[in-house]
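Up next, chain A:
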Amino acid sequence: MNPLYLVLGLPLGGGLVLALVRSHRIAGLINVAVSTATCGASVWLALNVLGTGPELSPDKLFYIDAFNVYLVALTAFVGMTTAIFSRPYMQHEVERGRVGSQRMRLYHSMYQGFLFAMLLALTTNNMGVLWVAMEAATLTTVLLVSLYRTPESVEAAWKYFILCGVGIAQALFGTVLLYFAAERRLGAKRNDSLLWSVLHTHAAQLDPAVLAIAFVFLLVGYGTKVGLVPLHNWLPDAHSEGPTPMSAVLSGLLLNVALYALVRVKMLVDGSLHTALAGHLMMGFGLLSFLVAGLFLHRQHDIKRMYSYSSIEHMGLTTFAFGIGGALATFAALLHMTVHSLTKSAIFVTVGHAAQLAGTQRIEHIRGLIRTQPAVGWGLLAGSLAIAGFPPFGVFMSEFLVLNATMKSWPWLTVPLLLGLAIAFAGLFRHLHPMIYGTPPVGQTRVKANMLPVMVHLALVLWLGLSIPLFLAHWFEQATQLISGSLPV
Partner candidate 1 sequence: MSPLTLAYAAVAGALLSGVVSLAADRFPAALRFGSFSILGAAGVAAVAAGVEELLSGTRITSQLPFGLPWLNWHLRLDPLSGFFMAIVGIAVIAVSLYGPGYVREFERPTRTADPAHSDGESHTHQSLAALGLFTGIFVAGMLAVLLADDAFVFMISWELMSVSSYLLVAYQHHNPANRHAAFLYLLLAEVGALVILLAFGVLAGFGGNFTFSAMRAAHLSPIWASVAFTLALFGFGMKAGMVPLHVWLPEAHPAAPSHISALMSGVMIKVAIYGLIRFVFDLLGQPQWSWGLATLAIGTATALLGVLYALTQNDLKRLLAYSSVENIGIILMGLGLGMIFIGTGHPALAVVALLAALYHSLNHAVFKTLLFLGAGAVLYRTHERDLDRLGGLIRRMPVTAFFVLIGCLSIAALPPFNGFVSEWLTLQAALQVPVLASGVLRSIIPIAAALLALTTALAAATFVKVYGVAFLGQARTRHVAHAREVSLGMRAGMGLLALLCIVLGVVPTLVIRLIDPITQQLLQLSPAAATARGWLWLTPVSPHVASYSAPLVVAAIAITFVVGYLLLHRRARSARRSDPWDCGFGGLNARMQYTSTAFAQPIRRVFAPVWRIDERIEKVQASPTRITSVRHQLRIGDWSWLAAYLPIGNLVLAAARRVGRIQTGSIRIYLAYSFFTLLLLLWLIT
Partner candidate 2 sequence: MADNLNGWLFAALQTLLFIGGAPLLAGWIKRLKCHLQNRAAPSLFQPYRDLAKLFTKDLVLAQNASWIFRTTPYVVFGAMLLAASTVPLVAIPLPTSAIADVIVLVGFFSLARFFQALAGMDIGTAFGGMGASREMTVASLAEPATLMAVFTLTMTASTTNLSVAMQHILNAGLVLRPSFLFALLSLAMVAVAETGRIPIDNPATHLELTMLHEAMVLEYGARHLALIDWAGMIKLTIYAVLISNIFFPWGISRQLTLSGLVLGTVAVTAKLALLAVLLALWETVLAKMRLFRVPQFLGFAFLLSLLGILMHVILETSV
């Protein structure tokens, strides 16, 4: 049987089952089990695809190529590690009485539902279904953001809901326009005009004017979910107010998937327009987000909020890189997506523990982590160094490549890039430093922390920074070939 259906079916079924399980302890275990199984299935799928090349499911509903399969694997992997982390974490939350077992049920089933939506969005071949899945991703997470029912969390959830809903609606309009353009060319009677594979093969014939408009709507729509400035406003709120595992998957996965959708669209539009319009728009948004988020980092008081801004920053960088286009930049962007979601989810895990042991998310009340719980302190420091782009962590390599590509095609843009890096770095560490070092305040005590996911993630990022394993490089190169049409030198 095809692993693809496992990949999709497991989380779906898991979600349904978990909706029925009362005890949150058992639910946690099931959650981990299902996620692990999904991860395994996704690896199996990945191996298949790598072996046989792109794969179109018989009903043409699913299309797996090098580009999305590695995102599938990544998503499933992060989903697994986060599930592992979330079990003791949410346990602790329940003990602290922040959530009841009723809501834990919702949490677990929605967790799987979210994973399902993500995986569906990645694997589907139908732009419409892609949209549906993206919307579903919002709907599954929106209640989790307000899980704690604090006024802030409700507010955050509302903003998340409205802004993403409206945004995604724009995306639908864009999709309709795509469909419209396709039907103009491919005839009204056939019903496969919305399949990405079809659109991509006929991209050259699609009408540029329509696709330009469509791209604008899709950019604004999916861009909202990517968190591009000025459409980003929901992101820090949702990240900071939701439960930490949610922040981890939102930051590590949702943003990636939204960007994935955007890039798919870009591939179509480029095919039709033969101008760099899409690229330039993405570059503009990316750079703007990158710089603005870097500045925002300076004014944070909430630790999770701060790291969500750093997510915006890095998504901006990735969008920028995709916008540049060309093999090198695309390769860099793919790599950056990977290392960022690994690192960032690791950071959020650590941040979760930090917030628990300090009993607050306020930066000024978290002090001397290294003293209180060295594992957490060092973990946070290492993660932040990695995300700040210090070698030998992988983020450095991808940023290095992005700069390299920029230097080749847009030499003068390297200056704002470097400026942004420096500013963001300063913003991050001026807050991080007092949290990690110094003497901890009274009452800050250790918690039962599961640092395994962090270690695994950071180890992977380190590995990617020192040397990209051949199969992975091959993988990226295939994807690069797919997106940019050429191989990095």
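Things worth noting here:
Everything that follows uses one rule, which is that a residue touches a chain if its C-beta (ideal position, glycine included) is under 8 Å from a C-beta of that chain, and two chains touch if they have at least 3 such contacts; residues count from 1.
Criterion applied: all candidates are chains of the complex that A comes from, given by their letters.
What you see is a predicted model, and the numbers here were worked out from it, not measured in a lab.
What touches chain A in this complex, out of the candidates 1 or 2, is 1.
Across the complex, chain A meets candidate 1 through its residues 158-159, 162-163, 166-167, 170, 212-213, 216-217, 219-220, 224, 230-231, 233-234, 277, 281, 292, 295-296, 298-299, 368, 370-372, 374, 385, 388, 390-392, 396-397, 400-401, 403-404, 407-408, 411, 414-415, 418, 421-423, 425-427, 429-430, 433-434, 437-446, 465-468, 470, 473, 477, 488-489.
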